[in-house]
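Not every chain of the complex is shown here; the ones you see sit where they belong.
Chain IDs A, B and C follow the sequence of writing; residue 1 opens each chain.
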Amino acid sequence: MAEHGDGWHRTGLRVLYGDTDAGGVVYYANYLRFFEAGRTELIRSLGSSYRELEERGFIMPVVECQLRYKSPARYDDLLVIETRITAVRPVSCRFEHRIFRKGESRLLVKGYTVNAVTGADGRLARFPDGFRTMLEQVCCGE
Amino acid sequence: MAEHGDGWHRTGLRVLYGDTDAGGVVYYANYLRFFEAGRTELIRSLGSSYRELEERGFIMPVVECQLRYKSPARYDDLLVIETRITAVRPVSCRFEHRIFRKGESRLLVKGYTVNAVTGADGRLARFPDGFRTMLEQVCCGE
Amino acid sequence: MAEHGDGWHRTGLRVLYGDTDAGGVVYYANYLRFFEAGRTELIRSLGSSYRELEERGFIMPVVECQLRYKSPARYDDLLVIETRITAVRPVSCRFEHRIFRKGESRLLVKGYTVNAVTGADGRLARFPDGFRTMLEQVCCGE
């Protein structure tokens, strides 16, 4: 699953036992794993990949994130991770995320991450040219 | 390690290999694990425990959180998780967190969580009386 | 992806940053997550699900497992988790697992789990009838 259209890229993900906690629901930290899956698949859907960016000597560490937990996901749920880009700046960009149960309209979790761009030395760097253009083409604005 | 004083409770935590990622630093989701350790030990230091609260039929799910990543923690670092309570409301409270390397003053990560209070049925509930008073006694205001 | 044939069920899985460690490879514990995904999808492919078993009041805790690490999986690898059942006994069964990079023949990790069957009270129980028959139909022997 990996579609576009309204600016949101969608990727599917099945909840493992290992994602849940003793409360019977997905552990709150693990939604950040799901956000990571969403970002990675969005970039892949554009014809590049985060691994390729790394091989060119760049990384995109998360410098800020926020999550709002509306309703819990549970074991074996098939989730849809929606991801879109809402800002592309010289040395950073911003991803928005929403998580739903597949086939349902109730929002489970939403949030964003701000990712910086750095060289392998950890110093802020500008996006490689083609990469920035690629992100801008799907950027929705905030 | 578990001290008070300036409103911040401090707990120590050693970074495992299993906390890190291929970037050579702690994976961004895992700081939420560290925040959890901080909240749990703060409550224990007040003479109660989160497990005890659960046994009385209440849970405190995180409904919102934010993290700002300033500088990465690395494998085998001994971290200090600082936690304080900045708001106690009828059906929720707010924890602030800061993470440092032990003996260093450079802030690595900071953030907060807002925790609701619910009964075992998942419905918002008021804190049990003694528990709320206990949190208020160390609440620092926002 | 979910095929059968030679007794091995196959399911695909993409390695996240969150699965890796500072050694640049998948953290050794996380292959047990991948094994879990393999078992779950094998059971689903048979027309049932582990969640359904739970809803009938049974669980299948792992009582023993072994892993042999031959070659490391890395960030963004697309893995194939191969799973088959090699023993079905009254109160337990045994799953074998092998992990490959998709399209490659080099074995990365292999291992097994022995899963007991218990009621919700944690006591050993016999498999529900239909469930045991279902597992036996794909059991390969040891």
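Criterion: a residue touches a chain if its C-beta (ideal position, glycine included) is under 8 Å from a C-beta of that chain, and two chains touch if they have at least 3 such contacts.
As the structure is a prediction and not an experimental result, all values here were calculated from the model.
Student: Just want to confirm the stoichiometry: 3 copies shown, so how many copies does the whole thing hold?
Tutor: 4
By definition in this document, only the chains that are shown with their structure count from here on.
Student: CA centre of chain B versus CA centre of chain C: separation in Å?
Tutor: Comparing mean C-alpha positions, chain C is 34 Å from chain B.
Student: So, what's the distance in Å between the C-alpha centres of chain B and chain A?
Tutor: 25
Student: Chain B: which residues touch two or more other chains?
Tutor: 23, 25, 29
Student: For chain A, which residues are in contact with chain B within the complex?
Tutor: Going by the criterion above, the answer is residues 23, 25, 28-30, 32-33, 36, 59, 61-69, 72.
Student: Using the touch definition up top, name the residues of chain C that touch chain B in the complex.
Tutor: Residue positions touching the partner: 17-18, 20-25, 27, 29, 74-75.
Student: Could you pull out which chain A residues touch chain C in their complex?
Tutor: Its residues touching chain C are 14, 16-18, 32-33, 36-37, 40, 49-51, 75-76.
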